[in-house]
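Yeah, one chain of the complex is gone here, protein chain that is, but the others are all in their spots.
So that you can tell them apart, the chains are marked A, B and C in the order they are listed, and the count of residues begins at 1 in each.
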Amino acid sequence: MIQLVTPDYIKTLQDNMHKLAEGVLRPISRKYDEAEHEYPKELDMFRGIKVMARPKKKKEGESSTSGEEKKPKRGANLGMVVTIEEMCWGDAALLLSFPNAGLGNAAILAVANDEQLERFGNKWAAMAITEPGAGSDSGAITTTATRDGDYWILNGEKIFVTCADRSEVVVVWATVDKKAGKAGIKSFVVEKGTPGFTLEHLEHKLGIRASDTGTFVLSDCRIPYNNILGDPEVKMSTEGFKGVMKTFDNTRPLVASMATGIARAAVEFTREQYEKKGYAFDYKKNLSNVSAVEREWYLMDANVEAMRLLTWRAAWMADNNQFNNLEASMAKAKAGRYATLITQRCSELLGPVGYSTQYLAEKWMRDSKIMDIFEGTGQIQHLIIARNVLEMSSKELK
Amino acid sequence: MIQLVTPDYIKTLQDNMHKLAEGVLRPISRKYDEAEHEYPKELDMFRGIKVMARPKKKKEGESSTSGEEKKPKRGANLGMVVTIEEMCWGDAALLLSFPNAGLGNAAILAVANDEQLERFGNKWAAMAITEPGAGSDSGAITTTATRDGDYWILNGEKIFVTCADRSEVVVVWATVDKKAGKAGIKSFVVEKGTPGFTLEHLEHKLGIRASDTGTFVLSDCRIPYNNILGDPEVKMSTEGFKGVMKTFDNTRPLVASMATGIARAAVEFTREQYEKKGYAFDYKKNLSNVSAVEREWYLMDANVEAMRLLTWRAAWMADNNQFNNLEASMAKAKAGRYATLITQRCSELLGPVGYSTQYLAEKWMRDSKIMDIFEGTGQIQHLIIARNVLEMSSKELK
Amino acid sequence: MVEEISFALSEEQQMMQDTVRQLVQANVIDAIHQWDENRLLDKQAVQKFWELGIIQSMIPEEYGGYGMGSSPVLHTLVLEELAFGDMAFAVYAMLPALFVLPVVNLGSTEQKEKYLPEFCKESFVPATLAVNELSVGFDVWNCETKAEKKGNTYVLNGKKCFVPLADEAKHMIVIAHYEGNPHLFIVDKDTKGLSVGEREKNCGWWALPTFEVTFENCTIPEINKLGDETAFNWLIQRTRTAMAAIGTGISRASYEYSKKYAKERQQFGEPIASRQSIAFMIAEMAYEVDAMRLLTWKAASAIELGMDANRESFLAKIYAGEMTMKLTDYGVQILGGHGYIRDHPVERYYRNGRSIAICEAMAII
Partner (left out) sequence: MVEEISFALSEEQQMMQDTVRQLVQANVIDAIHQWDENRLLDKQAVQKFWELGIIQSMIPEEYGGYGMGSSPVLHTLVLEELAFGDMAFAVYAMLPALFVLPVVNLGSTEQKEKYLPEFCKESFVPATLAVNELSVGFDVWNCETKAEKKGNTYVLNGKKCFVPLADEAKHMIVIAHYEGNPHLFIVDKDTKGLSVGEREKNCGWWALPTFEVTFENCTIPEINKLGDETAFNWLIQRTRTAMAAIGTGISRASYEYSKKYAKERQQFGEPIASRQSIAFMIAEMAYEVDAMRLLTWKAASAIELGMDANRESFLAKIYAGEMTMKLTDYGVQILGGHGYIRDHPVERYYRNGRSIAICEAMAII
C-alpha cells in the first residue's frame, strides 16, 4: 500500500545522522575545503565503524524463514541514502573521505571471494576506472592486464580516482583481451607500494576539495594472479561487463542523495537567513502573490522533495529486490542537475553572502556541480533513461 | 559605429504600426480566433497596400550613385521586422491573413521572371512545402512533377499550407528527378481551380486559428510548363536547393519578430494588470528584494529585449548585404522558444485572468507556440547554429 | 506511529487503478476529441464512472452510502487515471465529491442528513464548488467574495468563475471570506441572489461546462455554514493534492503519446527518437511524471494518516503546475507541426495542462 510519509524509524535515523553531521562535519567543512587534499583527521573516529559490511552467510541448518525475516523489509539501501543525505547536508567532500568507505570497498564486498575478503576486507579501497581517453565510455578502457604465470602485469593510466592518496588498495579496471571488447574488462586489486604503481598527482578541483582525487600510472605493475575480482574467464558475451556496470545501479541513488543533501543545506540556509530578515514561509498562498524569494524558495523546496522521493524509490526498490536500473538513473539525472540549479539560485538570492567564503553557500554551489558529472554525467543518465523507456538499443540511440 | 538606441525613424514606424495594430487588429483579435478559418473581412483595407514589392529595376542610363543612395542604408528588412512585431502585438494570426502577403508571394517576387510576375504578381500566393512524411526534412519531398510537352503533371500531397483557402495560387515544391535528391527539387505555381488540385481540408489548430492552414492533394494536376519558378535544369549540385532554402534565411527573422510581438503583448498586459493592483516597476532594485511578479517580469522584459535585438541584427545584416544564415537562426531559436515560455509565465502570474477567453492572455499562450515550430522547429534551428559554429557537416552532426 | 514506507500499490489500489484505467480506455480515449470539439462530453461515460460507486462509497451507511470511508491515496490514483483520459472528464466525473467529501467530513448531523442521501442514487448527481475568481493573480486565501452575518443568516456577495456545472448543480459549496478567513457555505439551487451566468469559454476544458456565478446579497440560513474556521484549510490540502494528481495524469498522457510518436515518426531516414534532442525531452518527461506522482502520493499519504499536509499539498501542486506546463509543451514540440493540430491529443493536453498552475480546487481527494 502506498505510504510515503517518512516512517518513525527513518526519522530517528535522520535525527541521529543529522546530529553527527551538524556536530562533526559542519564545524570542519570550511577548514578542509581550504586545506585541499589534507586528510581530515577528525574522521578517524569513523574508522572503527563498519560503514559497509557483507551480509552474513547463513550457517548450515539455519532456517531461511526465521521469525525475524517475517518483519517488514527495512532495507540497507534506504537507510544508506537517508544517512548520506544527512552527511552531505553536513559536507559532501568529507563524506567521500570517510575511511574504508571507498567505491573500491563496495566492489570488494560485492564480488571478492573469502580469501580476498580476508586480505582486503579491512583496507581502504579506491576505485580506478576512468582513463584520459575515455570519460563516460567505460567500454573503451585501454589499461591492460597480461597474465604471466602466477601474476598479472598491468599497464595504463587512470584518472579521477577518489581517495587516491588515502586509500590502501585500489580496484583497477583493465582489459585482459582487447579484442573481446567489454567482455574482456575485469577488475584487479592493486596494493599501494606495489612497484610500477605510481600516484602521479592529485587534482585541484572546483569543489569537494577535501576529497583527494588523483591520477595513477601503472607501468609493468606486477600483482598476484589471485588479485583478480570475479571470474577470470573471458566469456563471449557482455554479461560480465554488465555485471560490473550493475554496481553503478547501486551507486547512482547514493550520488542522488548526496545531491539532495547539499541542495537541502543551501535551501535551509537561505530560509534561515531570510527569516532573520523577517520573511515568513507558510506554504499557503498563490505563488504570484509572494515575494520573489518566497516563490523561488517554494519551488526549490518542491524540487528537493522530488529529488529525495525519486532517490528513496530507487533505494526502496533495491531493498525489495526489484530491478531499479531505470529508477536509479532517474534519481541521478534529476538530483544531479537540480542540485546545481538550486545551490546557485540560493547564492543568487543571498547576494554577497552567497559568494564570500565566510559562509558555506558558495561552497555548496561548487560541491554540488560534481553530482551532475561523476558516476555518469547527466547526459549519460538521460541516455540510459531514454533508451530504457523508448526500448531502443545503444546503436539506435547514440 | 555601434549604436543600438532605436532611431527616430524606426520609432515613427513603430508608432504608426502600433496604432494600426491597436485600432484595427486588437478589436477583432478574439472574434476571428473564435470564428476559426473565417476570412477577416476587415483586412480588405490592406488589399490595396503593397506589403511586398520587388525593388524597381534601374532604367538604362540611370546613375547607380544618385544622391539618394548616399544616405545611410535604411533597409527593407529592418522595417519589415519592426512592422511585424507591432502587427503581432496586435494579432499574429491576422497578420498571417493579410491579403497578398503569403509566403508564396515572397517566393514569386524573389525568383519569377517578368512574364510570371505579370500573371501572378497581383495574386495572393500560398506556399506548399511540407508533406505528411517529411516535416523538417525538406530534402525528402516526394511530390513529383513530370514533364509532358508544354505541361507539368504534379502528383502528391501537401500539408500545413498557410492561407490554403484564401490564396489564389499556390507555390508547390516538387521533385522533377527523385534520383537527383535535393538538386531535383523545384517550385511550381499552381492556380486554384486547376483540375486535379484539391483543398482536402482545413486544420483545426491550437492557436493562430484565424489563419487557414490546409492540406492539398495533387492528382495528375496539369499546369503550364512556364509555371516553373527558376531554372528547370537539374544541376548535379545542391546549389539550386540551397538557393530555395535561402528564402528561409529571410523568413526566419520575420518569425522571430512575430514571436517578439506576441511575447511583448503578454508582458505589457501583465504589467498593466499588476499596475492596477498597485505594483510599481522601476528597474532599480536587486532582483531578490522585489515581489515574485516583479522579478519574473523584469526577466521577461530582458528576454523580450534579447529576442528583439537578435532579430534586428539579423535584419540589419540582410539590409547591409551581409550573409545572415547563422544570425537568422539564432533569432528564430531564441525568440521561438522564449515566446512560449514568456506567454505561459504571464498567464500563470495572471491566474484565472490568464485562462479565461475574456482576456487575450490565453490566446497569446496558444498563438506563440507555433513560433517554435513553423519555418523550422527550435530543434532544427539549434542544429543549424551548432553545425555553423562547430563547422560540422550535416553528416557529422545529425 | 508511522511504521513503514512503501512505493507499491496494494491489491485494492491496483484493482481500482486497473478498473478506472479500463473505463477510461473503453469510454474516453477514442471519444474525447469529439467531445472536446463539441464542447460537451457524453454523460453516459460519466454515468458509467458513477456506477463504479466511488462517490457513494464515501457516504456512511446511515445516510444510504456504502460506508467504505474515503482514501485520499486511492483518489489520487483515480484522478490520475481519469485525467490521463481528459481533465474535463476527470473534473466532471469526480465533481460530486467536491460537495460530498466536505459534508461527510465537516458537516453537522443535520447537514449530513439533509444532503447526503440524494448522492446515493443510481444516477450522477450534479453538485459543485465555487472557489476561483476572475482576478489578477487570484489568491484563494484572500478571496473577494465576502460573507456577512445578519441575524441568523449569512449574506454572500461576490463573483466566482470556473464553477463546473453551476447551471445544473443542486447544491454548491461557496468559498467566501468571513472574519478574516475563507469559509465554506452551502448554497442550494434557486437561492435568491445566486445567479449563474452564460457558459464560460476557456483556454481548455472544452468538454466541461463551467460558469461565472454571481452572489448579490445572496442570503442563506446560518446552518448552511460548513465547518469552522479550520474547514478551508482542511479543504485546500485535499484540492491541491487533487490538482497535482490531475497534472500527473495529463503529463503522463502527453509523455506516452509523444514517446510513441517519436518512435514511429521517421525523419531523415530514422525515427526522431534517435535524436538526443527529442530523446532527452522524453527522458525528462519520464522522470518528471514520476516525480509529480511521488509528491502527490506523499501529500495524499499524509492526509490519509490524518496529519497536517499544508506543506506537502502545496509543494505537490506547485510542482505539478510548473511541470505539467513544461511537459505538455514538450509533447507539442516533439510532434512539431502535427502537435499544433487538434487531431493529435497533445494539443488538448497543452491547453488543459496550463490550468494546474492557474486554478485552485477543481477536484478533491
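In this text, contacts are C-beta pairs under 8 Å (C-beta built on N, C-alpha and C of every residue); 3 or more make two chains touch, one makes a residue touch a chain.
All of these numbers come straight from a predicted model, not from anything done at the bench.
Looking at the complete complex, one finds that the omitted chain is in touch with A, B, C. Summary of contacts with the chain left out: across C:K225, C:R238, C:K259 or C:R275, the touching residue is C:R275.
Although one chain is hidden here, its contacts on chain A can still be listed: residues 34, 130, 133-137, 140, 159-160, 203-207, 213, 273-274, 276-277, 293, 340, 344, 347-358, 362, 365-366, 369-370, 372-374, 377-379, 382, 398. Residues of chain B in contact with the chain left out of this view: 1-10, 72, 74, 78, 282-289, 298-299, 301-303, 305-306, 309-310, 312-313, 316-317, 320, 327, 330, 333-334, 379, 381-383, 385-387, 389-392, 396-398.
Contact between chain C and the unshown chain involves residues 275-277, 280.
Following the convention adopted for this analysis, only the chains that are shown with their structure count from here on.
The mean-CA centres of chain B and chain C are about 39 angstrom from one another, to the nearest whole unit.
Chain geometry summary: the mean Cα position of chain A and that of chain B are 50 Å apart.
The residues of chain A that reach two or more other chains are 286-289, listed in rising order. Residue numbers of chain C whose C-beta contacts span two or more other chains: 137-138, 321, 357.
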